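Mind looking over this structure? Questions follow.
Heads up, one of the protein chains got dropped from this complex, but the rest are sitting where they should.
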Amino acid sequence: MLEQLPLYQQAILTLAAMVLFTSFALLAQSRVVSIIHIFAWQGLLVAVTTALVAYDSGKHDLYLSAIMTIALKALFIPWLLHRLVKRLGIDREEHGAEHPATVLMIGAGLVIFCYYVAQPIEQLSASVTRNTIAISMAVVLLGMLMLVSRSKAVAQVVGFMSLENGLFFAAVAATHGMPMAVELGVAFDVLVAAVIFGVFFFHIRDSIESLDVDQLNRLSEQDE
Amino acid sequence: MNDWLLALIELILFVALAPLFSAWVKRVKCWLQNRRAPALLQPYRDLRRLFAKQVLLSHNASPVFRATPYIIAGATLLAAAVVPFISVNLPTAAIADVIVLAGFFALARFFLALAGMDVGTAFGGMGSSREMTISALAEPAMLMAVFTLAMVAHSTNLSTVIDQLLAQGLVLRPSLLFALLSLVLVGIAETGRIPIDNPATHLELTMIHEAMILEYSGRHLALIEWAAQLKLLIYGVLIVNIFFPWGIATSGSPGALAIASGVVFVKLLVLGVLLAVGETVLAKMRLFRVPAFLVLALTLALIGLLSHIILEVG
Amino acid sequence: MTALYLTLLIPLLASILLGVFGNHRGAAAFNMLATLAGFATSVWLALIVLQQGPLGGEAGQFHIDSFNVYLIALTALVGATTSFFSTPYMAQEEANGRLGPGRLRLYHASYQGFLFTMQLALTTNNLGVLWVAMEGATLATVLLVSLYRTPESVEAAWKYFIVCGVGIALALFGTVLLYFAAAHVIPDAEHALLWSVLAEHSAQLQPVVMAIAFVFLLVGYGTKVGLVPMHTWLPDAHSEGPTPMSAVLSGLLLNVALYALVRVKILTDGALAAGGMHSPQLAGNLMMGFGLLSFTVAGLFLHRQRDIKRLFSYSSIEHMGLMTFAFGLGGPLATFGGLLHMTVHSLTKSAIFIAVGHASHIARTQSIEGIRGLIQTQPAVGWGLLIGTAAIAGFPPFGVFTSEFLLLSATMKSHPWLTVPLLTGLGVAFAGLFRHLHPMVYGERPEGQVAVSANMWPVVLHMVLVLWLGLAIPTFLADWFNQAAVLITGKGLL
Partner (left out) sequence: MSTSLLLSAVLLLPLLSGVAAFATDRQPSLMRWLVFPLLGLAGLTAVGLGGHVLLHNTIETFIYAPGLPWLHWHFRLDPLAGFFLVLIGIVTSAVSLFGPGYVREFEHGKQPLSVLGFFTGLFVTGMLMVVVAADAFSFMVAWELMSLSSYFLVVYQHQNPANRRAGFLYLLMAEVGALSILLSFGVLAGFGDGFSFEAMRAAPLNLTWASIAFALGVLGFGMKAGLVPLHVWLPEAHPVAPSHISALMSGVMLKVAVYGFIRLSFDLIGDVHWAWGVALLIIASITALFGVLYALMQHDLKRLLAYHSVENIGIIFMGLGLSMIFYGTGYPLLGTLGLVAALYHTLNHALFKSLLFLGAGAVLQRSHERDLERMGGLLKRMPWTGLFFLIGCISISALPPFNGFVSEWLTFQTALQVPNLESGVLRAVIPIAAATLALTGALAAACFVKVYGIAFLGKARTRRVRRSSEADRGMVLAQALLAVLCLLFGIFPTAAVNAMNHVTRTLTGETLSTATANGWLWLTPVSADTASYSAPLVFVGVLLALLAWALMYYVMRPTGRVQTERGDTWDCGFGPLSPRMQYTSTSFTMPIRRIFAPVWRIHEELERESQPGLPLEPKQIRYQVHAEDVTWKWFYAPIMQLLHATTRRVSRIQTGNLRHYLAYSFVTLLLLLWLIT
């Protein structure tokens, strides 16, 4: 049935698939630098999707958000992370999960689960949107999975950001973008968040001489 | 009005005969034990002498100690006043029913025990402790036995009870049998007779009643002794008049009264003999076997009560 | 509208100003001044609403109705009193050498910024902006948590940031879904996130989408409310940050998050009322479940605390659970109780944290073992802590008892068997609080423990208000609660 769809929708679906793929790549990848690069690519994909939707739906404010996305997700944040990683001298480190294979299996399961959850939405709209919702939900959950599976702060930040990419993707693909005020606010929040992340890397490094969040366990309440 | 006069006379008679009864018991005992018995009037002589004697008080004695003999004697006297002795329709019986009777005994005991602890010897405390322990078991037993009667006769007023029993005629009631047994046991315990206590000994291992009154002398001792004898007689009268009420005067006519007094007299003589025999054949118990004895009494009373409720009612 | 704008602008400007000149000596005084002004305008706003009814109109970006107007005033009040407490407290901290002027600047700026986000979240009509404000609240407070830069505080801040960030992100996804559902019924896309508009068309919203959206929003905002098992950040953040921040977190942030949750619940209920594959009670039942869980678990946690601020933060979780349960239960009685509980809890809990702050200064530690003989050392603080805890434990004549009474009776009416866990939980939580409180306030004063310069007037003020609410609820407030109950459940009480 794909062939009956208009071209741009096929394009969107393709982009969705690629975004999903990047999430998996993030899950699988363990070298810090390449993680950051993949994340940048994901941002770019989301931005392209936004532009495409803007072109198709004729909502010109979406161009603005596309630009913001590129600026933030594809350029600024990756650059920031890159710089931090260099300054922290961990750019050669391996920040992988303990059991990559298991994590990937779980990720696949998540995708199916999201499809199953989004199933009922079928009745009320073109199948494209439904699928995009499923995909973006999957991206969100994969981001969480990454947060859970990685023990290094940087990887966690990337996971968090890719989770937000999923949100943007949903907002764009499924609903042709949010109202402008919201878009701006969200963008601002993301910016500030990124900066604060940067600040925290140093605090954490100062307090525990590493960025391994598993060592942040002073506030445990288990019987010692 | 002459009812009240009669009641007064009965009371005086009661009080007057009390020493005689215990003298009779003692005499029978002496016979059984081949000893020479003191004269029947000996207790009266003793009392007279004690009244005349000088009172020697411990330095430590408090007002409670001095008041106690009068309170004991008074309470016992009241108890005697409400127990039908010769005639049933006793106006005083309505003042206080059988529960109050138990109350009077309790009052007397309470003060006796206090007096025992007042002078501050080990003996007194020992006596009081034992006395209160025994009574703690004896009193419920007595009340249970009495309740059985009360339920049989639908009343707790002694004269009404006796009236009812007379009216019912000779009915063989298991409940009353048990009640009688337990009341006898309680009576023995409460009046401090063998096998619970021995009024004739001053051996501290076994003393109960004597231990408490060890410090008394003179008129105080007289009052206490007299009250003890009176208590013994009251229990006797209770037993004979409630469980074998036949012969007691139901009317105030002089003839009936005369017969009644004769009958009661005979009944008491017999009871005295039985008591003496019992005290002769039984040996004094160890103190810590006494609870078993009293629990037996309690059980008997309870069985009596239940058997009445289960077998005899409805 | 001026009042409204002022209410928003004052903290915003103050935040910026303090961000710039915050290291001046007068910063604290200016902070107090700003909060006072904010409180004044919020009262003004309340008066206007009292006279003219709901503000903001049909499709305005702001919407003030009886549900949020008193929360606005409450937020401003607690903000003001807490700032009055924080002045001597922070001075003491500076004297103890735990903070420098730079940090104080950060502190004051964030404080005002936080207040701004709170007011924005309360006043806005746009669910998207509401989300932005909630995220903003996290950002504004996260640096306060790590203010002392101790390893513990940094750890706490990081956890706070990540857990809340993820949660709030999920909430955004829920909002997107909401927008997605709304886009199909509301022509004008710009209005499709306005709560007032959505509330009107809630019946036509897609039940399926709304259900999914609500799940995301529940997990998202629930994280901020501190519902178990998303509560994990809360005790850490409360215990490691400066005490004034703990006071406003417990007193304001949790309330506002719950407020957001209830707003979306209203929409979900409207959508699910039509029926379909979900029971119309879905949202309510979920909230009841989470509320009960949080309530019970937090009550058990109380028993094993070693840090006094952790102790009371768990008690906050417990009470938020109770409120969530109340709103989930629905029905005018329970809702009325829930609204009342929001008010009295934030008043009482902030008062308690103020007392706790002074107590930890007296004992120079936050560990419960270290705090002893408060009444002997400084009666005002000791009694304040004692009375506050008695109030929060639900003893009359304080207001908490009233709301719990209403809640229990409502539960007794609709789900009698649920009263058993409720009562057990109350008992357990009570024991947990007092077993720790007793040794702290009573007993002999330890060697060398001396009184500190404490400002207990905020505590007195709060407790008097709570007492007042417990004895008699003023008519206007009762009316507001009632209208809010109508808004939320469709039925009134009075």
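A, B and C label the chains in the order they appear, each numbered from 1.
By our rule, contacts are C-beta pairs under 8 Å (C-beta built on N, C-alpha and C of every residue); 3 or more make two chains touch, one makes a residue touch a chain.
On a predicted model such as this, the values are computed, not experimentally measured, just so you know.
S.K.: Would you mind listing the shown chains in contact with the chain that isn't displayed?
M.R.: A, B, C
S.K.: Taking the entire complex into account, which one of B:Leu5, B:Leu40, B:Leu56 or B:Leu203 touches the absent chain?
M.R.: B:Leu56
S.K.: Quick one: which of C:Ala109, C:Ile212 or C:Ala271 touches the chain that's been left out?
M.R.: The one listed residue touching the chain not shown is C:Ile212.
S.K.: Of the listed residues C:Thr232, C:Gln281 or C:Asn455, which contacts the missing chain in the full complex?
M.R.: Going through C:Thr232, C:Gln281 or C:Asn455 one by one, C:Thr232 is the residue touching the chain not shown.
S.K.: For the chain that's not shown, point to the residue among C:Val297, C:Leu385 or C:Ile488 touching it.
M.R.: In the complete complex, the chain left out is touched by residue C:Val297.
S.K.: On chain A, what residues meet the omitted chain?
M.R.: 113, 116-117, 119-120, 141, 144-145, 147-149, 151, 156, 213-214, 216-223
S.K.: Against the chain that's been left off, what residues of chain B make contact? List them.
M.R.: Listed in rising order, the touching residues are 47-48, 51-60, 62-64, 70-71, 73-75, 77-78, 81, 94-97, 99-100, 103-104, 106-107, 109-110, 113-114, 116-122, 124-126, 128-130, 132-133, 135-140, 143-144, 147, 150-151, 154-157, 160, 214-215, 218-219, 223, 287-288, 291, 298, 302, 305-306, 309-310, 313-314.
S.K.: If the hidden chain were put back, which residues of chain C would touch it?
M.R.: On the chain C side, contact with the omitted chain comes from 158-159, 162-163, 166-167, 170, 211-212, 215-216, 218-219, 223, 228-230, 232-233, 235, 278, 282, 286, 297, 300-301, 303-304, 375-376, 379, 390, 393, 395-397, 401-402, 405-406, 408-409, 412-413, 416, 419, 423, 426-428, 430-431, 434-435, 438-439, 442-444, 470-473, 475, 478, 482, 493-494.
Methods note: only the chains that are shown with their structure count from here on.
S.K.: Name the shape of the chain contact graph, picking from line, ring, star, complete and other.
M.R.: other
S.K.: Going by C-alpha centroids, which chain is farthest from chain B? Tell me that one.
M.R.: Relative to chain B, the chain with the farthest C-alpha centre is A.
S.K.: Specify the chain with the shortest distance from its C-alpha centroid to the centroid of every protein C-alpha atom present.
M.R.: The most central chain here turns out to be C.
S.K.: Report, in whole Å, the distance between the mean C-alpha point of chain B and the mean C-alpha point of chain C.
M.R.: 79
S.K.: How many angstrom between the C-alpha centroids of chain B and chain A?
M.R.: 101
S.K.: Chain A to chain C: how many Å between their CA centres?
M.R.: 31
S.K.: Using the touch definition from the top, which residues of chain B touch two or more other chains?
M.R.: none
S.K.: Could you pull out which chain A residues touch chain C in their complex?
M.R.: Checking each residue of chain A against chain C gives 117-118, 120-121, 123-125, 129, 133, 136-137, 140, 144, 147, 153, 156, 160, 163-164, 166-167, 170-171, 174-176, 178-179, 181-182, 185-186, 188-189, 192-193, 196-197, 199-200, 203-204, 206-208, 213, 216-219, 221.
S.K.: Would you tell me which residues of chain C are touching chain A in their complex?
M.R.: So the residues of chain C touching chain A come out as 61, 126, 128-129, 131-132, 135-136, 139, 142-143, 146, 149-152, 154-159, 161-162, 165-166, 169-170, 172-173, 176-177, 179-180, 183-184, 189-190, 192-193, 206, 208-209, 212, 235-236, 239-240, 277, 301, 304.
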